[in-house]
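The complex is shown incomplete by one protein chain, all other protein chains being positioned as in the whole.
We just call them A, B and C in the order they show up, numbering each chain from 1.
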């Protein structure tokens, strides 16, 4: 297939590489073009704009950092909507708000184009090794069309229905679950540590009893060892995502007091200058409040 | 070894059976003696009181439902302290308060006896199949002595230090982690469901992305399928355990806002008459508040 | 002075009447013009649009229900900005978001016009009897100019500085304080009532000890007597205002866990169909969770 890819950040670059490796004709665009050079060497074409990357493509992917960037490359000047042909499909993998996902669905529909939301679970290493899990939603015909591409990105995917924004609801809920587990771990480590239990001992119990799940195990280790830098996923991004959860939950009329609690923790972290630590630094914030000393700088 | 066992409830009975199966000479006591008959058939002796079960034993286990029962069989009239010989060890596996564990440590020390706290992670099925994980703490000499017995109870154990109550801190923290995960799942399911995502689809994503941990997977399924009865672990017991966490955390001066949040959820559940549902019924309480209908009766 | 007034709702109408009564030449506009007839009888002119009400005026007031309406009458087609002359001043008394207040400041500045935010504390009865308290902010020259008008609206005012949006910050904070007090009262009444204390007795204590403040006394009485309809200020408006607080607090990087708690209470109230009750119906929501029965319909 002819595939476009817009946004070659830490996640986008390895995802584009997977598509290229699966034998598709790839045209890429990134704000700073140097990021695309390794792909060009492997046969990709460099586009002059998102619209250019979309022009003539069967499917164009986008993977951007936030709502502002995702909206700009989609419906801004020289954006994807301008370039994409009728009947072609935009697959949006960014972690964006539910409201924006709905606006993009409408914009593409007005232009006779398809829109599939397909955010992914997994870190850059998982993207590199094709271990992502994709959650996809959109009109059935469009989802069917892009399935082979989703398959080449990761180890599997779940299709969530015909409303694209449901995939964003699920992606945000997943990040909320991780953040919640982190707050729980942060409180549990502060409590056990202040009661005299060695963090590595509590970690051993956690691993033995709960943590066949590697996600939770990794964060438990970060908290046990008080290693919050460099950030795998920055605290300020955690704030962004939990903020998006609360925004969408308010629109859906769902009180989420735990999400509110975690949001206030992250907001306090940012306000006190820890926004660039890893989002597991909840461990440090909770410990500080328990009189166990200050977060690392 | 000569071993006593006090308390043959859903957890105690299979644990006692494991000890008997490992070849130890077992004397048992239970408030209603009928519970002990299967063990007597396999060679155990029935004692007339906790003191009687402890008399002459190298080690006596106890496994009771709460602080009141655990305190009564230990330091009450005809309790374990009365019967146990000098140098023999009481292994307390009940999920009890940190403060009571400290009082029992002192009581046994005054009597020249050893005290090891060794609560377990796992449901009755896990006790039956020797899949429990034990967390033990106490004076090193006592812990060394009982290690072979702990080994015959489950698939492994963690030794946490010389202060017995640390094992209770860790057990309570484990239950707090489960309750927190449940609140997080409850909010995530209410949010996704009200946004139009089928619960079984969100369950599929959860299982694919997070839930190699069977504990979390089981609770996620209960919430997805709205199956809260019969209770595996009753909501009112969840309230008890989270209450014990908060009590100990206050003594240790550790603010735990998530534990407070979960406690208030459980307390509301009990106040509204749902105390006998499974503790995963947080799923129903959160859904009701989101306008998704009432909990089952 | 020549004064325009846009928005003749429950608050706007008595405020406009006060200005008319103080001897100013008044031109009014309301979406449904019938609301303005009593004023026309007393000598006001009815305008054809917000722009028309602003044209030729020294000062134009606006008092609308929410951000959407306030933005439309200000910068929409035939809005205030279109009609207002250079150097004339828009006094915005609506309870709107901090962000919108900043956008309106910019829009008027670009048009060479002044903008003063001047939200008010007090119910319609207070507006009728000139008992409002006004909080005003904006460029000093503009504030000076409108001071005589603010004086005729209520019993006094506080000037908060040169950034108009600060007045909105303070107005939202005031509503947050009321909502918080209501949650506190709701919990205190549920606790005392379930402990066997008659609500009217606790009300007597509250009045004797705390409530020289009539605002709090009134809400305490509503909760004590379980009278939540008709709404003086609807629960869904409480949700709106606390939502605006949280939005602005996030932008300012201020964690407000109590505001989050109250927001989730209001959101749950709306989700369960109680959005049209008075915002003091927190009393009913808290009581229900304590097992004290359902809110009235």
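To be clear about the criterion, a contact is a pair of C-beta atoms (placed from the backbone, for glycine too) under 8 Å apart; a residue touches a chain by one contact, two chains touch by 3 or more.
Remember, it's a predicted structure, so these values are computed and weren't measured experimentally.
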The complex has one chain that is not drawn here; which of the drawn chains does it touch? A, B, C
Can you say which of C:82, C:253 or C:276 touches the chain missing from this structure? C:253
Contact with the hidden chain (one of C:51, C:96, C:118 or C:135): C:135
Interface residues of chain A (partner: the chain not displayed): 257, 268, 271-273, 288-291
Could you pull out which residues of chain B are in touch with the chain that's been left out? 243, 249-250, 253-257, 260-261, 263-265, 267-268, 270-271
Across the whole complex, the chain not displayed is touched by chain C residues 98, 121, 133, 135, 156, 158, 160-161, 163, 165-166, 169-170, 173-174, 176-177, 180-181, 183-185, 187-188, 190-192, 194-198, 201-202, 204-206, 208-216, 245, 248-249, 252-259, 261, 286, 289-291
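In this text, only the chains that are shown with their structure count from here on.
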How many Å are there between the centre of chain A and the centre of chain C, using C-alpha atoms for each centre? 39
Using mean CA coordinates as chain centres, what's the chain B-chain C distance in Å? 53
Please output the residue numbers of chain B that touch at least 2 other chains, ranges allowed. 257, 289-291
